[in-house]
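Only one protein chain is missing from this complex, and each of the others stays in its spot.
To keep things simple, chains are lettered A and B as they appear, and every chain counts its residues starting from 1.
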Amino acid sequence: MVDYAWLVPLFPLLSFVILLFFGQRWRSGAAYTGVILTFLSFVVAVTVLIDQIGGSTAAVTFDWLRIGDTVLSMGFAVQPLNALMLALVAFVSFLVQLYSKGYMAEDPRIGIFFAYLGLFTFSMLALVISPNLLQFYIFWELVGVCSFLLIGFYYYKEEAKAAAKKAFIVTRIGDVALFIGMILLFWQAGSFAFADIFEAVEAGNIAPGMVTLTAILIFVGAVGKSGQFPLHTWLPDAMEGPTPVSALIHAATMVAAGVYLVALMYPLYLASSAAMLTVAIVGGFTAIFAASIGLVQRDVKRVLAYSTVSQLGYMMLALGVGGYVAGVFHLMTHAFFKALLFLAAGSVIHAVNTQDIEKMGGLWKKLRFTGPLFLAGALAISGFPLLSGFFSKDEIFVATLGAGRWILFAIALIAAFFTAFYMFRLFFLIFQGEARHEEKDVYESPGSMLVPMIVLGVCAVLGGYVNTAWFGTFLADWFGSSTNSLGIDESGGSPGVTIIATVVVLGGIYLAWLIYGKRAISREWLSGRVPWVHKVLYRKYYVDEGYHHTIVWFTSGFSRFLGFFDRFFVNGLVELSAVLVRAVGGMVRRLQSGQVQTYGTVVLIGFVVVILIMAVTGGYFQ
Amino acid sequence: MSGELLAFFILALIAIGGGVLMLNMRKVIHMVVALVFTFLSIAGLYVLLSAEFVAVVQVLIYSGGVSIIMLFGIMLTRHNDRSEVSGGRLRRFLAGLGVLVFFAIIFYGIKDLALGGGEILLSGQSQGGDQALYENNTEKIGISLYTNYIIPFEITSVLLLVALVGAITLAKRDEAKELNDDE
Partner (left out) sequence: MNDLPLSLFLVLALVLFCVGLYGALSKRNAVIVLISIELMLNAVNLNLVAFSKYGVIPSIKGQVFALFTITVAAAEAAVGLAILFALYRTRGTVNVDDMDDLKN
């Protein structure tokens, strides 16, 4: 089955092509087309995954372009990492599309929406099975385009347009770095293929400085895509897109691509401790930075967005400290519970028609399914014992400690505390207390929206058991079995760390309950004492403003200068030539008077000039 | 100064004077009459050049035919019209300048030109050939025309016929049109 892995991206592409032609006319038909084709893709992906667990790998390439001795190839490859990603992406995409069928049912452009989703899924799946960096880059950019299209889906909203542009431009900054890194690697290793690059790195054919440089450049690409500090600003704004898109972007496709890239290029990072440290520090800083912003935001999707940024920081941190399995493991569990949280939030928004958590409340009794599912997701992401997030975060803590990064470990713990706090702040504000919303009739979402949530809920609860210190480290064994060269450390569980983490998480939940559930502590306790802290957090550390006043200001100023230059200098030259031509034309036009005698005079003068030249040069009379 | 040279100068003076008068006259008819003097003096110069037949033809065709046609042309169009100099000052200046430069260059080229014929005549070696030019001049031209130049001669006659037919056609068509307009 592994040899048929290329079928996996093909089904969503087929969906895209079909819906591109017929999507305008079909409505529910479009949804069914997308869902069914993605389901087929998921089935194939699962069989590939099972086959791959059985030990078979595939690597098929064919020549695409031949330039001299250099061959650019296309093809596909299946290893443990991308087999897992294939199944994960197809799975989440399938559930999101199923959910969208209900969520987007009333949108007139539902056909286009499903077409975009198909293209998005296709790009991500194709990215995952790419065997070389060039092909990877092509689909990487395609993912960026799709995210642009989907974030700007409500293009008639100014915010959506701005968010789409922002997402595109900010990620492009990272893409440029990735491109440079890619070209440098090609220059050094002579090939785009991952295998060749790793071989060259391991054989020491690339200078250590160059390895570090390329690793960091590629990491910058991942930073852009995965919303790490300082390129994280697009991700919260991307909430302007439809909620299922947010779920897809945050759980499986777009942001996962960055983490996947770092995981994929792991041999490169192992060769450079400086690059590893960079990844770890950026990841750790992003984790606590985004989590602290998430503490005070009022928009439910925005809180979840910062939560995503924070969790991605965790993954980068894990990868940076050598916890390869921990990072990928957290990527997987995060896909489950973040998709669940977004879908549940979408369900809530669907019910009360607002995204402001201050205007919700008391929904527990009305949303019989959404409430418990959201709770499950919140517990999972917080790392409540025995749920999926607990195990994956535990792995990260252990890996960080194992690497001896005490400060990062402390940061990760604080971020975990923040995570638990803001997730339960959300939960209590939305589902507990008195109703503050204006919507009279609050109904539970339809079945097509609930089913994906339930499936994801089960996964979020149980997904952690594929790799636990207590019941067996299947995931680590699997990765370790086929890719020994990655140097994965088999860190067993550490009871002390587990206990500390559990205490921190429970503390966060308890504090949230005290403030927002029981109201034992005034909500204004912090903002009343030190208002600037709240303000700084609420304004997201003024990063957007900072960018606006420095980079955007500078760029637009420079653009204005160039525009000025263009209008007055370049355009002036053009107009000068136009004026010259017109003047010459005017002169020549006056010669064309139509009068025979004028023509005769001109002929005479020409003739006289000719014979004059002959007389002077002595042509005839010498 | 020989009588021949004197005759040449008188005739040349009349010819150039006619031309210059033509340029400076105000009335169109006077211009044509001034040119008739030029044509006649050129006929006299032909006699000086031992070309009696050409001189007679010149008098008949130019002084007679062409001048009369031109006078008719003037009278049929606007006989009281004064012909002013046309065009702008610039064009007139340029035309005059061009003509002057042209004159200067050609004059520089021909002022000392003397071809073999003159020298031969001066040395008296080809006296017979010279004598032959004005002896039986008309007969010689006739023989030459009907022997060596018979084809150009015939073509010229065709040209004259075409010119005749063309001129009549141009005039006649317009007359018919005018008649139609009158009716």
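FYI, a residue touches a chain if its C-beta (ideal position, glycine included) is under 8 Å from a C-beta of that chain, and two chains touch if they have at least 3 such contacts.
Computed from a predicted structure; not experimentally measured.
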item	value
Contact set of the excluded chain (shown chains only)	A, B
Missing-partner contacts on subunit B, residue numbers	2, 4-5, 8, 12, 15-16, 19-20, 22-23, 28, 31-32, 35, 38-39, 42, 45-46, 48-51, 53-54, 57-58, 61-62, 65-66, 69-70, 72-74, 76-78, 81, 83-87, 91-92, 95-96, 99-100, 102-103, 106-107, 110-118, 120-122, 126, 129-130, 133, 137, 140-141, 144-145, 149, 152, 156, 159-160, 162-164, 166-168, 170-171, 173-174, 177-178
Contacts of subunit A with the absent chain, listed as residue ranges	592-597, 600-601, 604
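Operating definition for what follows: only the chains that are shown with their structure count from here on.
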item	value
Distance between the centres, which are taken as Cα means, of subunit B and subunit A, whole angstrom	97
Footprint of subunit B on subunit A - complex, ascending	595, 597-598, 600-601, 604-605, 607-608, 611-612, 615, 620-621
Subunit B residues within the subunit A interface of the complex	86-87, 91, 94-95, 98-99, 101-102, 105, 108-109
